[in-house]
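Below: one structure in structure tokens.
One chain of protein is taken out of this complex; the other chains stay put.
Just so it is clear, A, B and C label the chains in written order, and each chain counts residues from 1 on its own.
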């Protein structure tokens, strides 16, 4: 067994495989299939200050090697989470990471403060890249000043590891990454979904109730991989890579491009065991290629 | 037979199906399969002022529902084109559109001036979005000032229909579209390829000689479609849509989103007859849905 | 809640029932868990190049002795068409058992099961598992024409079968809600269950609501994951937006916010 441990700054993971926010519920749903304690971390479904119903149905459209979603951060709000969900899931022996969202900077601050109190939440992922909400969301993540502002304010209050999740819908993602690094982010995770659209040609209507939605899955992998590589070269804080990872080879590619760990999202919909198989596959790769530790892969790309 | 004619400003097309630049050679290669005069237009392989060898092999990597290319505008220069290729292809009874490229604004101007003299070139596509060249290329297309500058200068000399080809690698493509419209572009075509990357996990090396390349094919369709829809709403000049079109349904979706015509690129590699089948398929759709003219589809999306 | 699994099955039979419907039986090496009528599988249609996600199909029959599950596949698009062509001996991966089943009838209930299109399978499964005497189970199937109906004479042992067709080619002419069982004898039923096209279920629900009869419907919202993590399949209910894949697919019509 190779050494699969990685550190994302002060965050220790037993292995570099996390499940992505919005694709692994509150860990319980995956735990119906297997013990989630085998995972490096579970990113919880995005939470907001107040209850959000999300967007109307239909929220999903399949695309070539991918899908669009327009869920719109449906959740019952941070207080409901703290009272009803957290007590049930805090027992899981993995890093639970809260994905926090807001329409305003104040929203983010309050949610971050409340999460501070939760001992069994290992870190906060600051989502400034959700393309499916009318206010806030991606708007924060596509310009340097707003990304800086929200990161700075949340950093001020957040006592946990602060991972900032970046939007790929930008001209130069390294600028945003550097901006949030400058405001004290402990790590960056990328990418969130790409803004896309799907149409029903026969009905001459959009397939999503919101017209546009977020594209995820293998379709986006080449772009996500390029962004991870660029950001890895541009910042000193650790990078968490994601976008279309379906198997161990994909995960290893992200690590070679500079990711210290990966998140698996849409793949879970195809098969909830994929994250587990990726952990095994990384171990096999390390043995086969005579690496002692998975950390040796990070950024280990010969150009 | 429904009426398939469309006008892109002063450019008349017998049908809205063009083949994209860099994917249909100089029309001759397609003409080995069928008479290219059935096509609405053929966008010729990108030409530059001087001979370019392009990038080293390997230049291609397959990805999920798509491919990366790093051809880098290999061509023998505009003079070679005029002397050796143009005389052979000018006879084709379709709109031949020159795709022009440059490392500097001066390059673009000289090529545009030379193309002015070619009677059987129907229009110029100004490529400010090639991601595979070190100088110029996409750099022009990802900021408003540079996109404006090159469009203005080429517009000053160009006597033909001027279509500006936009890069999708930007935060807000409508800004760029409005910028080039402001400088006299007759139409915009979008999208060019997305900057992506692929890695050989076993060799721990990039799969492309240039590390990054341009992503095309069905994988990008949802993003391209969204951009066409946004640009259609933002500008008054006609929009030519492309990105992952594989069949008539895809083409119709682009037209419903606001494209006055479409370009078919990577699909040609799978089957050179796809553009022909798309023309037939659009005709069938119009008959089936009781439309008299394909022009009725443009922007005809019920939101 | 039951543990869920991803299991590989082998196709042991694929029988074309009519132009658009096929019966597919899949066998597992290992024992099957108890599966309730209304529960479904999420199936990987692995050799359909055009689709990316799995596709949900209701359980139609379970043969616990031989570890065989049957499904009825109606060809609608690309995935179902490929699945309907799957060969005997091929492998098939399914996530299961998913969703919650129907509220089972009480032993002295008289029930009406209304199925249409791809909604036939769960109705027949429920008829079989209801534990009621055949006189107390009425099965009403609607379709466009005789050719769209599948032969379910086997199910006479579980209930009384009624047909309706739009063109009158089999059973009574008209929609299921125009059928005489529905029109005249509705008050005789303690529980109504329905699965099929939206319009059909809404028409049934409207009347059931008016007459205040217990009525459950099984929804077929588009799904990405099938086990509650993506929140794509939601249905507005009196309890808020609920996931059809975990809180359904069966809902009591009083919970739904249908405009009927």
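In this text, contacts are C-beta pairs under 8 Å (C-beta built on N, C-alpha and C of every residue); 3 or more make two chains touch, one makes a residue touch a chain.
Just so you know, these numbers come straight off a predicted model, no measurement behind them.
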item	value
Omitted chain's touching partners, listed by label	B, C
Candidate in contact with the missing chain, chosen from B:106, B:271 or B:284	B:271
Among B:8, B:71 or B:259, residue touching the chain not depicted	B:71
Absent chain, residues of chain C that touch it	46-49
Missing-partner contacts on chain B, residue numbers	22-25, 29-30, 32-33, 45, 53-54, 56-60, 62-67, 69, 71, 74, 217-218, 266, 268-273
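Quick note on the criterion: only the chains that are shown with their structure count from here on.
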item	value
Arrangement of touching chains [line / ring / star / complete / other]	line
Chain pair, most C-beta pairs within the contact cut-off	A-B
Approximate Å spacing (C-alpha centroids) for the pair chain B, chain C	48
Centre-of-Cα separation between chain B and chain A, whole angstrom	34
Between chain C and chain A, distance of the C-alpha-averaged centres to the nearest whole Å	36
Contacts with two or more other chains, residues of chain A listed in rising order	63-66, 217-218
